[in-house]
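Here it is, the structure, as structure tokens.
One chain of protein is taken out of this complex; the other chains stay put.
Chain nomenclature is as follows: A and B, assigned in order of appearance, with residue numbering initiated at 1 for each chain independently.
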Amino acid sequence: MIHSTSNAFKANAHDGLANPTLQSALAKMKVGFPNRRSEAIARLPEFDALRDRSRDIKNHVLENLDWYLERFEARVREAGGLVHWARTPDEARAIILGICKRLDAKIVTKGKSMISEEIGLNGFLAANGIEPVETDLGEYIIQLRNETPSHIIAPAVHLTKAAIEADFRRVHTHLDAKRDLTEPATLVAEARGILRQRYFQADVGITGANFLIAETGSSVIVTNEGNGDLTQLLPKAHVVIASLEKIVPTLEDASTILRVLGRSATGQEMSVYTTFSTGPKREADLDGPREYHVVLLDNGRSALLGTEFQDILRCIRCGACMNHCPVYAAVGGHAYGWVYPGPMGAVLTPSLIGVENAKHLPNASTFCGKCESVCPMHIPLPKMMRHYRVREWRQNLTPRGARLGLGIWAWTAKRPGIYHALTSMAMRVLGWLGRRHGSFFNLPLAGGWTATREFPAPQGQTFQAQWARRQRAMGRT
Amino acid sequence: MGATAARDGPDMTNARNQILGGIRASLKRDVLPPARVAELEARLKGQARGPVPARARDLDRAALIDLFEKQAHLVQCSVARVAALDDVPGELARYLKSQNLPSQVEMSPDPTLDRVDWSRAPMLEIARGKPSGAEGVGVTSALAGVAETATLMIPSGATSPSTMNFLPDTHVVVLPASRVVGPLEDAWMKLRGTVTGELAAATMPRTVNLITGPSRTGDIEQKMEMGAHGPRRLHLIVVEDADVA
Partner (left out) sequence: MPVADTIPRPRIGLFVTCLVDLFRPVVGFAAVKLLEESGCVVEVPALQTCCGQPAFNSGDIADAKAIAKQVIASFEGFDYVVAPSGSCGGMLKEHYPELLADEPDWALRAQHLAARTYELIAFLHDVRGMTKVEAAYADSVTYHDSCSGLRELGVKTQPRAMLRSVAGVAITELPGAETCCGFGGTFCVKYPEISDKMVGEKAADILKTGAGTLLAGDIGCLMNMAGKLKRLAMEEGARKIKVRHVAEVLAGMTEDAPPIGESS
């Protein structure tokens, strides 16, 4: 498992807020993605019905996940492929290394896979003498920078074109230093040229899977670039790494969910390449891999079933939640400190690495609810974040100051008589102190607020006090 | 054909059992009872569809082709309609000239393309078979065209190398109009029809490519750039002759 810095969220967020390149990229992202999504939805009256159906399909699968996994495995084997079961990231890495070693692999091409990030595959392969080559342009760019992805479908969304050009010049030293890279198209062409050779050199191609189809034993990848296809078609072996909950029952079910996936992610009706792979090449096929392996990863998924967090297993990794989240748009994906950022990351990260290792993530939310409103699978993200806050409270992970403050508040709120007396007094004082200016430039205990905002002064008398007086004056209680 | 399950050994069986057992423990039940299994089998066989967009339903042949062409333009394909298979060579030659491309193509050994009289474009150099890896023009057919999204369904096979869909710089697809369907689900029915109507992984092709437009990426400041790794151009030649299946 790769190292997480989720508990350094505040410091990470601070860095993100202070990073002008990131802020400029986020300013574009937070307008672009939502606009494209809403345009796409406007053209599809059936969108909400498709969302409901998609949610129901996934719920049905989760209730019967064991049976569907066994059916999927049987179909893969009928087609001449192999299914490997991995409980932990270590097991998954060992399985993949075993396949690579047996094939004497030196170079491995990779389609984009968040699971491969989750298990820290690239570093592990490199440490074992195998070179992993990311082929998705965004992943390739961050690989050059030794960074992790900051978004689950647009890994390099935090970078500007200028930053990418600088990296290409720094790393592609075999090319003419004076070449013109002004237009983004030239960067794409350059990456295309370099990666082209790598596809042919690769011994093994590793992809993730957006779906695993139980009916046919197929894995499905969704890309716009075609990199996943060259990754899986050209080498000797195609290895799919996927977590358990990617199963859908039939090709029809996949078709339903595909209709909400693209639109929610990038506003496209269909991604350019949606590819269904089933087993190794057939005898008479003219191309294709000789081996097909599916590595099924648990890493905490089976433990989430039957809990109040089960619904996160419906996630189809579209990224709509983070595209619309005002907190993500303020701090960027790296602030979240692990593989999965944004609202889905705020729930999945504590679910997979433990809430004590991701204390801030469920807390860094205003519960505005925008994420849930755009999620194509109707995942109740704020509610699950709140469940983690309950866990933190019970496990004493809530910061002491907050606990104390809330404790005092709650104690008085449960005692109306005391509450009214105390607040009446406090508001009279505060109101008097603030009457000249109307607000406070500085307020003890509210330093976080008053550092950058005025704190409006209360009117001076509480409503309850005035109402009680009024009632008394009118002869009522 | 490679590693067998035995090579993974007892650890794998342990892992498998523990994962499946863990799922059942979490769901607070045992293995599913036969009645439930029967329901799940029926669901798999039933191939029930979710909501199918109205715009792709109940369209006659002409409306299907029109929708297909309209959607194709929206995803940056070029489309040409020709009356008969034998008009294809002329259209292909015209297209190559219009794109300033040399009169040379690689072509998959597809039976539909076999039926075309290529002598009608004598200047056209055609290499049949697998793609060489050169970044020129690749010509294929398709099993189906999905009008809903202008998606091409191209399965792999003895006469259909999947790499031809990705290695060339320009991809030309010859699509008989009779193969255009409304929604994606109808294309799956076509595929199932060609591999004998049942859930059958063993007869599912190795690769089914659903292709919607030319390759692109939005990874640089989210501005769409064409030709990321796959072809940067996708030209569709729709053959309207109703007798061409």
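Just so it is clear, a contact is a pair of C-beta atoms (placed from the backbone, for glycine too) under 8 Å apart; a residue touches a chain by one contact, two chains touch by 3 or more.
Everything quoted here is computed from the prediction, not taken from an experiment.
The chain not shown here makes contact, within the complete complex, with A. Only one residue from A:129, A:193 or A:456 touches the chain missing from this view: A:456.
Contact between chain A and the absent chain runs through residues 10, 13-14, 17, 326-327, 330-331, 363-370, 372-373, 386, 388-394, 398, 402, 406-407, 409-410, 412-414, 416, 419-420, 423, 426-427, 434-439, 446, 448-449, 451-459, 461-464, 466-468.
We adopt the following convention: only the chains that are shown with their structure count from here on.
Listed in rising order, the residues of chain A touching chain B in the complex are 25, 28-29, 32-33, 44-46, 49-50, 53-54, 57, 63-71, 75-80, 82, 84-87, 91, 95, 99, 102, 135-138, 141, 154-157, 160-161, 164, 184-185, 187-189, 191-192, 195-196, 200, 214-218, 224-227, 229-230, 232-234, 237, 244, 249-253, 255-256, 258-259, 266, 268-282, 284-288, 290-291, 293, 296, 298, 302-307. For chain B in complex with chain A, the touching residues are 1-5, 8, 11-12, 15-16, 18-20, 22-24, 26-28, 31-32, 36-37, 40, 43-44, 47-54, 71, 75, 108-109, 129-130, 133, 148-149, 151, 156-163, 165-167, 183-185, 188, 199-202, 204-223, 225-231.
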